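Pasting in a structure now, in C-alpha cells, and then I'll have a few things to ask.
What you see is the complex with one protein chain gone and the rest in place.
Right, subunit A next:
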C-alpha cells in the first residue's frame, strides 16, 4: 500500500531558505492557505451560527452574524426528529462494519498469503463491485430483499452494506497483509501451523492497524450512505441521512432545524476523523486502488 507519506514527515528538511522565514513567498503561501481554509470553514461557521439561532432571528440580512444567545432548542427539536434515525444509523454502522471487517480480514489474508493462480484476476473482478453505480443493481437488489421479507427492515441495509463493502475491506486488508513478511508465515508453517493457526497466532494479532483503517472507513461510508437508505428502508428503519434529507427538503423550513440536524448527523464521522484522521486518510488512499 502506497500510503505512508501523509504521516508527519519527520526528517524532511524544510526547503532551502528556512532562514528567510519572512520572505515574500512565505507570506504569500500563508495567505493562500488562509484563503483556502476560509473556503472550507465559512460554510461550517454559517452552519453553526444558524443552528444556534431562533427561527425568527434567522434574518437573511444578518445571516453571518453571531446569534444573540445560544438557542439549544434547535438541537432538541432536531433530535426529536432524527434521534431515532441516529440510533438506526448507529446500529446499522456498527453491525455492518463489524461483519465487513471480519470478512475483509479473512479475505485479505487468503488473497495475500495463500496466492493461487488467477488470484489477482479474481481480486480485480471483486474490486469492480466497488466502483459500479448501485443504480445498476438496485432493482434486482430491491426484489431480492423483498423476496427474503427483509424489505423495510434494517437488516436489508446491513446485507447491502456488508456485501458491497467486501471489495474495499478486502482491498485494504490485502494491501495491509502484503506488507507482512512472508518469512513470518513460512516460519509458522515450519512450526506446524496451518491456515487457521497462522491466522490466529501470527496474522490476527498484528492486524490492529488494518482493522482500525477498515473500521473507520467502513463506519464512515455506512453512516453517510444514502441510496440504499432511500430505497430499502422504511420510516422506522431509516438511517439519519435519509431523515436529514426529509428535514431539509420540507416546505417552508426554518433553517435552524436542518442545520442542527446536519450537525447531529455529522458529529460521529467528524469525531472519528478528528481523532483518527491518519487512519481515515489511509482508507481514503486505499480507495484509489494500487494493487
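Quick note on the criterion: contacts are C-beta pairs under 8 Å (C-beta built on N, C-alpha and C of every residue); 3 or more make two chains touch, one makes a residue touch a chain; residues count from 1.
As a convention for this text, contacts and distances are computed from a predicted model.
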**Message:** Out of "NAD(P)H-dependent oxidoreductase", "Thioredoxin domain-containing protein", "ABC transmembrane type-1 domain-containing protein" or "Acetolactate synthase small subunit", which one is the UniProt protein name for the chain not included here?
**Reply:** "ABC transmembrane type-1 domain-containing protein"
**Message:** Looking at the full complex, which residue from A:148, A:187, A:206 or A:270 touches the chain that isn't shown here?
**Reply:** A:270
**Asked** Among A:70, A:124 or A:148, which residue is in contact with the omitted chain in the full complex?
**Response** A:124
**Prompt:** In terms of residues, what is the contact footprint of the unshown chain on subunit A?
**Reply:** 2-3, 5-6, 8-9, 12-16, 29-30, 32-33, 36-37, 39-44, 46-47, 50, 60-61, 63-64, 103, 106-107, 109-111, 113-117, 119-129, 131-142, 144, 163-164, 166-167, 170, 189, 194-196, 220, 223-227, 230-231, 241, 244-245, 248-249, 255, 258-259, 261-262, 265-266, 269-270, 272-274, 277, 280-281, 284-285, 287-291
